[in-house]
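Accompanying notes for the structure given below.
With one protein chain removed, the remaining protein chains of the complex are shown where they sit.
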Amino acid sequence: MKIKKHKALSPSLFFFLLLVPTSTFSFMYYPLTGAKVIGSDGYLAIPVAFLFTIPLLLIATYFSYRYPGLTIIEYTPLVLGKFLGMVCNLLYLAVYFMLTVILLRDAIGLAYSFLLNRTPFFFINILMVGAALYLSYYGISSTARLASFLLPAIVFLGLMIFLSYQNWQVINVLPLCKQPLYTYIRGGALSLYVFYPLGLLFQAAAFTKRRKKIFSLSLLVLALVSGFYFLNFLGITGVFTAEGLTRYLWPNLEFVRTISFPFALFDDVGLILLVAWGVLAYSSTTILFFFLAHGLSQLTLKPGNAQSVASYQRILVVLGLITVATIQSIPNLDFLRARLNLFQIISGLILFGLSFLLLLTSLTRRYFARGKNNE
Amino acid sequence: MNKGLSLIKALLIWSLLLPVLSGCWDVVDIEKRELLTGLALDLTENSRVLLTAQIPVPRLILPSSEDPSSDQNFYTLSVQGATTLEAFNKFKSKTSGQIDTIKTNILIIGEKIAARGVKPYLDTIGRMPKFPVNSHLLLSRGEPGSLLQKEVASKTLPTFYLRDFLNLMNKRETVHPVKLWNFFYKLDNSAIDPFLPVLYYDSGEKIFILAGLAAFSGDKLAVFLTPEESKIYGILSSEQAEITLFTQWQKARFICVRYINSRVVYEWSPPQTIMIHLTAAGYLMEETGATLPLIPDHISKMEKALARQIKEDAEKLIRRLQAANSDLIGLGRVVRANHEGKWTEEYWRKLYPTLQIEVKVDFNLTRTGRLN
Partner (left out) sequence: MPPHTLQEKLSALLHSPWDLVRRPFTIERLQFELIYLKGLVKEERLDEAIIRPLQHFLTTTGPDSAQELLSIAHVFSSAFITSTETRTIESPEEAANLLLEGWALLLPLDSQFLTAVYLPGWTRRKPQEPTGEKSLRGPREGFTEDLLDNVTLIRRWIKDPNLRVEEKTIGKRTRTKVVLVFLADLASPTLVTEVNKRLDAIEIDAVLESGYLEELITDDRLTVFPLIQATERSDKVTAALLEGRVAILVDKSPSALVVPVTINELYQSPEDYYLGYWLGSLLRLIRLTGNNLAILLPGLYVALVQVNPELLPTRLMINIAGLRANVPFPLILEVAFIAFALEIFFESSIRLPQPVASVGGVVTGIVLGYASLQAGIVSSPTLVVMIVATISLYSGPNYSMSIAWRILKYFLLLGAALFGVFGLNLFAVLILAHTATLQSFGVSYLAPWAPLQPPALADGPLRKPLWLKKRRFSTYRPLDKKRQGNTRGEDSPALRKEGDEDKET
């Protein structure tokens, strides 16, 4: 059987492949962390998290040069050895599996609460997972094309945030920088999960031929999302205050629901935001599913087989079923939110720990290899 | 393997039929929905929650309604329960259609509930996902349920009448609209207290009147403000625009100033002094001694008189609010903005009544007409 190869992504497709999941993943609830940990200037957690994420991008770019055309699943065993490499790969994939589950659970929870109260949860679950599987089946370029087409939805999100400043008061975002530095660092570190989808760069870098653009594009994504989230968080705090926003499960949705244009076409603009975000969530889930299935399929393949299409498609369906089952087993959102901190810490340790471990090991091996060559 | 994949593909495609074969759980025809456009919360004598809802009859509201004999284009329902949620669930058994709060524009709270503390009663409503966050809250000094049964002279649906009244910008002088999300924001915020506009009904002219404010301390009703005091509050908070004031500037001579807008700057001098710098501007509309020509010197006297009056009224209002421990203006936010360390509500509740608050007013008459 002839193995079809994935098409290489153009820079614009690559950009959107990273932008959509990063801007969507925690959009609805991320201010809760900064508000609870820091307080009225909780929005400063975002610039701190931005700074903390840059090393991750640098490491991913380094490995894209070191092992061109290979994903993290392929080069981890080369760097760390077979057994440790397998363990690290499984942990890495587990992080993204949890990310997918959290994103889907939120999307389904939102649809269930606001739009479809009586439809059985199981149905909405199957619908969303099935729909995401459908597109990820067709490969990375179709997935990226869909993400690229959703630029208007992202612009719409930005517009809604801008309009929500209608009720903003500067006094609600004060005092500024009156807390000890440690609080801001802690808040930023705990808010890092906002940028976890950027960790897909470790896999996505193998699908683009323009290696020189990898770092600049991913940094642009990080900068855009950080800027957007910073303004967003500032807006929410200015309208609700930090104390006020902690009452909501989805503060961003409530923020947009405060928009009041009494004589406009739609009464509740916030629910339209929900629809726009839902579309982005669907696309993000598609991207996550693709990389998960692809990563799982590569666990047993030799390096260099990254481009095989058929292998990941078989895993996709099984992955979908496992995702549905996992989501069904989560009793309610409170269960997830209560464990969000734990997830953030463990995932952060895995992602950052793994990348630094890879970097150090790779550099050490190169140093010793050079030493041997010189001898 | 290929056959297996084809089988799975086929199963997936056939499974798409499932939604078609299943029921449409959320499908309810629009004419079968009973919209609660207005809701009133009150307490009965034995402290049970009394909910009253106003439900429009759509076919009687249509412009081409063929039933002119019917006077009322709405009806009301009342239910009781130990809690708000228990009472609310009883609506289902009283109507044939599906109860919907998706268009509840008006929520009236009774004085009894406000005096007890609104949080336990309002919390359920705040947690209903489909309850509109931009619905207007009002307070009634009598029985709020009875207000929902009143008709208006213009034959509009009463809740529509109130909603339009509250949404229109040019009503801002007399009306300080409070939306549900705004009320919760202040309830959750330890540095500012909420208020509610007070609703009355004039049975002679068959109209609703919004006059004065009910100031809260935390979630309990603290004090009622008169309409004049609520104007001063509007100037102090600089949230309201286009206020009209009437003041004496010379013996037996009065002026009327309209479209007063203000800007407020707070100056906090720890430990206990706040200086409120108020800069207001307005148009001179009327001068009772109009037979005498106005000169620039008169204008500065008028401005000083206005500044003096606003200062006196503002300080009087602030003292009244301090006595009731109701931080309507949100001075707590000013103190918190400059506060080092952990902010607690307890700390603020103790500090607020003891604050020295001074108001400095600068008034500018921007339109005076021709002067000599």
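Letters A and B name the chains as they come in the text, with residue numbers starting at 1 for each one.
The rule is simple: a residue touches a chain if its C-beta (ideal position, glycine included) is under 8 Å from a C-beta of that chain, and two chains touch if they have at least 3 such contacts.
The structure displayed is predicted, hence computed values, not measured ones.
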Touch with the omitted chain, as defined above, among A:M128, A:V173 or A:A204: A:M128
Selected residue (touches chain absent from view) among A:V275, A:L299, A:I322 or A:I346: A:V275
Of A:S142, A:T183 or A:N341, the one touching the omitted chain in the full complex: A:S142
Contacts of chain A with the absent chain, listed as residue ranges: 10, 12-13, 16, 111, 115-116, 119, 124, 127-128, 131, 134-135, 138, 142-149, 151, 264-268, 271-272, 275, 278-279, 282-283, 286
Contacts of chain B with the absent chain, listed as residue ranges: 19-20, 24, 26-31, 33, 35, 37, 56, 58-62, 65, 100, 102-103, 105, 130, 132, 160, 163
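Convention: only the chains that are shown with their structure count from here on.
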Chain A contact footprint on chain B (complex, rising order): 1, 5, 8, 12, 15-16, 18-19, 22, 25-26, 103, 126, 129-130, 132-134, 167, 179, 181-182, 184-185, 188-191, 330, 333-334, 336-340
Chain A residues within the chain B interface of the complex: 40, 113-120, 123, 126-127, 130, 133, 167, 171-172, 174-175, 178, 239-241, 243-244, 246-247, 254, 257-258, 260, 262-263, 267-268, 270, 313-314, 317
